[in-house]
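All protein chains of the complex are present and in place, except for one that has been dropped.
Labels A, B, C, D and E are assigned to the chains in the order they are written; within every chain, residues are numbered from 1.
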Amino acid sequence: MVPQSDNVNESRLERGRRLLAEIDGRAGQNVISALVDIAPDFATYVFEFSFGDIYAREGLGLREREIATIAALAALGNAAPQLKVHIEAGLNVGLKENEIVEILIQMAVYAGFPAALNGLFAAKEVFQARRSAGESALPGHLSCVPPGRPSAPGV
Amino acid sequence: MVPQSDNVNESRLERGRRLLAEIDGRAGQNVISALVDIAPDFATYVFEFSFGDIYAREGLGLREREIATIAALAALGNAAPQLKVHIEAGLNVGLKENEIVEILIQMAVYAGFPAALNGLFAAKEVFQARRSAGESALPGHLSCVPPGRPSAPGV
Amino acid sequence: MVPQSDNVNESRLERGRRLLAEIDGRAGQNVISALVDIAPDFATYVFEFSFGDIYAREGLGLREREIATIAALAALGNAAPQLKVHIEAGLNVGLKENEIVEILIQMAVYAGFPAALNGLFAAKEVFQARRSAGESALPGHLSCVPPGRPSAPGV
Amino acid sequence: MVPQSDNVNESRLERGRRLLAEIDGRAGQNVISALVDIAPDFATYVFEFSFGDIYAREGLGLREREIATIAALAALGNAAPQLKVHIEAGLNVGLKENEIVEILIQMAVYAGFPAALNGLFAAKEVFQARRSAGESALPGHLSCVPPGRPSAPGV
Amino acid sequence: MVPQSDNVNESRLERGRRLLAEIDGRAGQNVISALVDIAPDFATYVFEFSFGDIYAREGLGLREREIATIAALAALGNAAPQLKVHIEAGLNVGLKENEIVEILIQMAVYAGFPAALNGLFAAKEVFQARRSAGESALPGHLSCVPPGRPSAPGV
Partner (left out) sequence: MVPQSDNVNESRLERGRRLLAEIDGRAGQNVISALVDIAPDFATYVFEFSFGDIYAREGLGLREREIATIAALAALGNAAPQLKVHIEAGLNVGLKENEIVEILIQMAVYAGFPAALNGLFAAKEVFQARRSAGESALPGHLSCVPPGRPSAPGV
């Protein structure tokens, strides 16, 4: 599966930037900004490899890719900030809140009740933050994140 | 979301048995059989809780549930037999081989290249076993598993 | 081992509620309350499966079950809130503070010194919170948790 | 808790050797032997630290220590050989087969169904090996392990 | 490899105290202090085993040992306080900031991008704290940690 792109001349970096903005929205941009003064090259890898190579691949839709990512991060249970970014990303690419809750509940079977519980409480935080920002009805990448909201070190 | 069921009188155990047969097929039955002489009650919990309660829930389709399970098991990387059962289960509920490959490749981003690689080699084994059993075109739960095939301790 | 119960007519849900209250005390109730607006069904599974099915089983006492749970959560090292709830639960069902310390020290051998250290600091927090609430001599499920104390997302 | 010892002059190494033989039996000795040509010093640390320091501590009995170890290793799910050694060790220090099964079933709640299943299948193997060696009624450290039985790299 | 020591009469405890002070500096001392009222024996094991036995071994330099430790803790992803202590320890024994960044970036390949990201943000915190304390040019174990700085529960 070669990466999907309308523009054959788009570089991996350009394609990755475009997809990260579409999927992770403002939360993703915040992570990249936070990397600038410690490991700017790593920001480039996030754009190029994670988004420009992997998320850009055909064969699985973005909604399905976020199901996989939310499940994996909740099961691993050691990457809370990234889980929150991807719960938000899931909403951005078309998952409904109750579908995300279903994924997290299911993780009780494969990774135990604590992993499911911690995932559910992460989702609760994300859902509430979106509602209190009045953004629940908007696609996340169009929303205006209030300045005081801490940048989650996600991706 | 109350559990989906055409038959309101179906017990959790009955519903779980039905769903495990539909999803995991013969491989799932083998696990249950292997439990009989060590922990028969645990087989009941697999039926009742994992399948009768969780997989029976509305709100997410079986195909999407298997995306989540395959992602989680590949990311955890410490449950190879169960990963194989669910790669087969994914095929049973409508995932295509190349979609499962996409899920596993994506795990390189979230759990590292070794987790993705070991997942891909597990998929290769499952795909080959199905082909050598001439069952690639049949739904897994209808297929005839040759007697010599070891029962994977999955679920 | 069929679940232990004086009352043969007690449902899984009722038995689970009773056992969670006995074992986890107020901290457990707080978790359940926190689930209400995100995934109330999951609260039901905690009652029914974790407590109504598993903790209710004969064959191992509650004190021994909490030894197993504290060890597992400290070893996994990715479920700090649940570890604290079960350190408290351990005290509720008869473990002494120094016995819990022994379990956590032992985890250095099986999960490394950081897992043991983080477990010991979690225990220190729980022991201090109980002492400052003047509850060290009372069974946890009878104690009065001050309103300002945050509800740990445990179970 | 100072280490328990009838003999105040016993060194950490001597105490560890004595306890490893008592707890892990022949399986433990096999591990130590397997270390000789790769890292003999590590065998010394196993004796001195794991057994001479930790298992020798007062405050928790050996039966309770093995409950903690079996739970932790089953939950981690990435140390199958050591889990088997400690299932055998549990039997050596007084746990009954059904108690070990209870510990492993309980891990489904905290580490997921695959971790519990893989633990149960490990226990099934250990129980069967003991029975086929006619040693089920003997304390493990007195038993005669047949020469063909592979040395599990446990401890 | 017998432990390196100029003084053949130095005990494991003395050697461990000396090495922990040299490697972990003030942050390590803070951990030990925090253990005093919960598990003082565990502080002794940290000195004796981790530092007196392991870090004291010949065959690998302290700089290389810290490469291994930083990599392992970042990959495990469930011991943030200890990772920070060892990022500081790495600087104390001669690793440059950019070398630590390289180790953490590399973890993306083996443990996934979230593990690498969380490691990089931990490093960013440590580097900034050292700079704001004006200690970046001093060996850590000679530096004066301001009293308000929280004791990281590391080692």
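Note that in this section contacts are C-beta pairs under 8 Å (C-beta built on N, C-alpha and C of every residue); 3 or more make two chains touch, one makes a residue touch a chain.
As the structure is a prediction and not an experimental result, all values here were calculated from the model.
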Displayed chains contacted by the hidden chain, counting the whole assembly: A, B, C, D, E
Residue touching the undisplayed chain, where the options are E:Ala43, E:Ala80 or E:Ile105: E:Ile105
On chain A, residues whose C-beta touches the chain left out of the figure: 1, 41, 45, 49, 53, 57
Hidden partner chain, residues of chain C it touches: 75, 107-115
Where the missing chain touches chain D, by residue: 31, 34-35, 37-39, 41-42, 45-46, 50, 73, 76-79, 81-82, 153-155
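Please note the rule applied: only the chains that are shown with their structure count from here on.
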Labels of chains that are neighbours to chain B and to chain C: A, D, E
Identifier of the chain whose CA centre is least distant from the whole-structure CA centre: C
Whole-Å gap separating chain A and chain E, where each centre is the average of the chain's CA atoms: 32
Chain A residues counted as touching two or more neighbouring chains: 50, 73, 75-79, 82, 101, 105, 107-115
